[in-house]
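Of the protein chains in this complex, all but one are displayed in their positions.
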């Protein structure tokens, strides 16, 4: 099971100049063969299917825990795409405009506008849907780890390419962060393979052979030490990953580190309505009115309770809403 | 972001008589158009893409939170499939056996054995991979909710059918639970639509028109009140779902309830190695030896730390492994 | 079985300024998940698979009959696309031109030119083929109707989006008409659900929440009353749809009406040859000569007999060509 | 546009011993690359996209008209599949049965039971969905005809193979008929090619080289002359196909014949409810009650009006239901 | 370019007891993600796309040459499948048999009989077609080699699984050989990675960790030394692969060897006609008569010239048929 936290992994820039063509390219990091849906769901299925977990606990913990981080990565890719698409259509639904989507005809991924509400899709940069054939879960630990090392290598290549193609601040913030974190996962899987077989894979780094530390958008994360850290994405479990993830970093020689608490993250921007694509509706203000009434009727504060980067935080959080919490809840 | 908990939603039965043909059928609930990957990823993408969240907070919270529960459902489907596949091949890799997989030739999904290690796949009952076209995220709130109500309806149909087809205890435990929980989500989305539009959808229940309470495997969950409860799958967020999820249950008239804490769940069984398919390897005991050494080298207890249903819990949990937890960790 | 009529549902504008990028977008209404192939084939399969038709005759008749109308809609989408593509390549096959397709390189859907003869494809706006997974036919009447209501809702969204993106007169004539007719089908399925369950879905209209009557290209159809009418697309059958399709229109309160005769329609324009893509050949005049000779040899008028919007109707229709019509024909 | 007639092309046998494995095989004739969806949609798209129709009228009429017949073929394949699936699950929804679908676990196509209500699917014999790549519509008349001749050849092969594999009476009635009609279409396209190019393709027949007249289920159709006839599937149009479809049959030398009226066909059996798969519901009798009330309220006869093979025809058809048939109807 | 030789890599057993279910499983080695189409086309595309070949010649030569061998592997998989399918239908087309394919209904891959003539398909063990997403060609040499090592690892897993599942002599001969040759390619790519990066990957072998030498069907190939040899599949090129493929074998320590001449191979069995599926026709003897006449007319020997395992070799090969071999031929 999971617990969901309404924060994203890092602070992301607010919407600026829209870049629908760039957003279409960034989709490769979402739904491409080496996108974050692939890393997330590969490790998730491998952890689901892991047999003899107690016997191989450090390896199970490693894979299961990295799966936990990857959810935050598909979330972050979505944030980047949504940010880049914001503003690509007129901000009002005024009756005079004739063809509010004409400007994006033959630009980028048409489903961003025709199927979705200027939102991320489970598709790659060609508009083809992610599919389950991208998941490899052989059950053979050495082989799954070999796959994972290769997957992270391919993912790093794709991130570098997207970095090179798309200059939008959201795309750059995204790829700068993912390159650092993906690098850590690449190391983790290589180290696990070393532990299991005795092979020394460290000389394969970096692959592709571009030093991440020279990329401006990677720098702050490296300076913070994020290239060395594996966070534990569980309040209670996956303790043994530290038995695998240790020793020197292959490129810098610094010690790898396990952090027991996950990163604090940041609240996301509340991206504005795009009424031309009916997101979240043709008349968002009506929805807001209804929401306010519902809160009142439920005895909550009149103001919304969620924390967002660009909004005031409601002064008083609504009181906990439990009515009959009983034996069902875990102590 | 998420936190992952190494427990599953309910206690599941241990492996018994294997049922590879049944496991192939249960895959529909994993990777079918109406499977749990679809519910999980539909609500996940809808929450990622939600615009003007503060304005529509109760609805955002509802969708985002249900996505959190759905992760636990794909996990549970995997548990059922893996349990049913356990034992379908000989338990030893003894040198005399000639064709340990011969008994499953032309039985069920061949990828359970040829591609995977007797493990769940992101495929449907026909062996076709789940794909991103199964995600609907229009950005239009009323439309997304209409979709979600339909999706849960189709999912309920599929769960009933799988219940009718597969008698293996793991499949029955799974479908009994999912029918109850899916029913709650069906109600939640219908109620949300009612709140937004004023329409009264309650007479559409149950759909398909089979009373869940007559299904033996549903009964304990209903008796516990799980047909009325929406759990909050977040330690901190999604408070406003209670502004939508309230009022009477359409079938029983009882009050719907929000539970602030997620269900306690249960530890999963540690499913045994299946060496014939190299899961987690041809010689799992070698991996176990390595694991033990790694723990020792990391200063952890010699015994594995994870909790599993069929194993002793290590007396002493390994100490927290943080070394340099600093600014990166959230207080 | 069907009878085919060589007329289209409404008068469509003749070719004007070509718009290949717009034609690529309009493909969403043909081969997209919510395109007309989906509505046509969903209702067609549901009618094929309908069990106990006599017991549920009004509902069978409704679905089977709407399927009949939808064929005319895929036809109309094709007309729009073909019209928009006309003229995108040079009209002559003169020997001097060097690269008659160069102007459409990287514009719109390349298959419009490389695979087809500037003609409609069973693909969506991304160039991906329509597929059978888009058909839902559970056999459960309430569930199929729930699906159909959702399908029409998604289709309405797509039509609005295409309207907003593409200004070509053919696209606008198409979407104006389809929005009105799709709205009727949306009402029909909601009403059928009401009849079966007692739920009142009328407050869900319109969805998306844009008033169709404000769209200029919808107006003439609404003024004619086409937003209230369900035509019977059969000379002999589907009489009982009137038992379902009645009562007030959810938005206007006017009475819904069943028309026993299908719409008269209009002859299509005979779109000109596009010799650069060999449609209907590199030298269409040779085909015309052969056709004339074949007619003469068969004792028909020298002139073609078909009726087209932009051509003279042959004065004398060729005589009926039956030779041995016997027991095989129905009285 | 089309008009739909609630009759099927030929009389089909009633349900007998169910054959779900056979039904899975027959799906090849529905959704396979050479199935009837392919013939129907190929000719339909080719007719939609036909340019310079007046110039090439006899050829346009031929293709457009055969498309009309092919709709009746997908209908007939569905009838066969639905007939073969009838009875594969228990006929009652009695509370004692534990696993009504257990008998069809790992038998045939699981979607016949899990996704559908024992009904036909737009899939092939492997359970893969039909897709738009199976449509060829180049716009080049000679090339499209070459394709169509090849398509009918492949379709004939598939029909023969299904005939050889499946002995169920419904499958045999289906393939016997389709072999004869497919043969006519094969001749029609070859003849059209001959007319356009002067080539003599008649020696290619039969292909595959099995004489249809020796197949018992083909005989009655051949004796009726159906191997020589092209029916006009339009009350008003496609007159010029007779300018192409004439001359001797390649195998028998008999004259080819155009019949101006379509075949009379026959009413389909009203296949019984299958409550185990909720088709048309868990309690079909409730739907029947509602239907009866709706008819009464609409001033119709209490009895259903549709004609089915196994039911009494309502003595008095309900009166025509038009209320405001006006300008919309064609004279 | 290639030259094709009408011999197969090894002697294969003649048809014996047919095993259509086994043949369906063996398809995984043809069209699966890790099948031989994948190895063949991955290396082929990587060689096509290789930039700066002169600069990286030893690596280019290695990849391009292994691609050459892989063609022989897809050929051998086809031989195995075709052999296993031989005899699954009656050997005669006698008029009395009623349903010659009835015995294979719901057995194995239905396309082996319905779509093909008991022949291999570009599909996997689930009947899903191979597709281009299985090709990885990033252009980055280190990354492509990492992929290739992983691909061969996955392929080895699949071969072992098929070996375990299918006991038919043809399947065993196939997998025995492919395991040995795949092992060599696995070593080759690991060695290439070592040469480029300095990493030592040898401890990863074997993976999966099953010693190939214990498999009876591998033994003869290992005794012949085939586990050490890379053959040069070119009469003129790819000389520099020897600069990469050298040093000790990771498991045995023996020296790796480059053989300048490709393996001699063996003639394939001429598999018999299967008239029930019209392969190569309903009346193969008629084709043979035509073939004989054509040879005579062309001045060739009356007997066929090809060499097959189960047939006499024509005493006198037909004379070379060149008529105007001129400048076009290479000296």
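A, B, C, D and E are the chain letters, set down in written order, and residue numbers restart from 1 in every chain.
Here is the rule we use: a residue touches a chain if its C-beta (ideal position, glycine included) is under 8 Å from a C-beta of that chain, and two chains touch if they have at least 3 such contacts.
As the structure is a prediction and not an experimental result, all values here were calculated from the model.
In the whole complex the chain that is left out makes contact with A, C, D, E. The chain that is not drawn here is touched, among residues E:12, E:104, E:196 or E:215, by E:196. Summarising the interface, subunit C meets the missing chain with residues 95, 98-102, 104-106, 109-111, 113-115, 126-128, 276-278, 281-283. Think of the hidden chain as still there; on subunit D it touches residues 33, 133, 136, 138, 140, 142-143, 146-147, 149-150, 153-154, 157, 193, 197-204, 207-209. For subunit E, the list of residues touching the undisplayed chain reads 1-9, 31, 41, 44-45, 48-61, 64-65, 67-68, 71-72, 74-75, 78-79, 82, 115-123, 129-133, 135, 137-143, 195-196, 232-240, 242-244, 246-247, 255-263, 265, 270-274, 277-281, 284-285, 287-288, 290-291, 294-295, 297-298, 300, 304-306, 308, 311, 317-318, 320-325, 327-330.
Keep this in mind: only the chains that are shown with their structure count from here on.
Of all chains in the assembly, those touching subunit A and also subunit E are B. Subunit A and subunit B, compared by their mean Cα positions, are separated by 21 Å.
Multi-chain contact residues of subunit D (touching two or more other chains) are listed as 115, 126-128, 277-278, 281. Applying the touch criterion to all chain pairs gives A-B, A-C, A-E, B-C, B-D, B-E, C-D, D-E.
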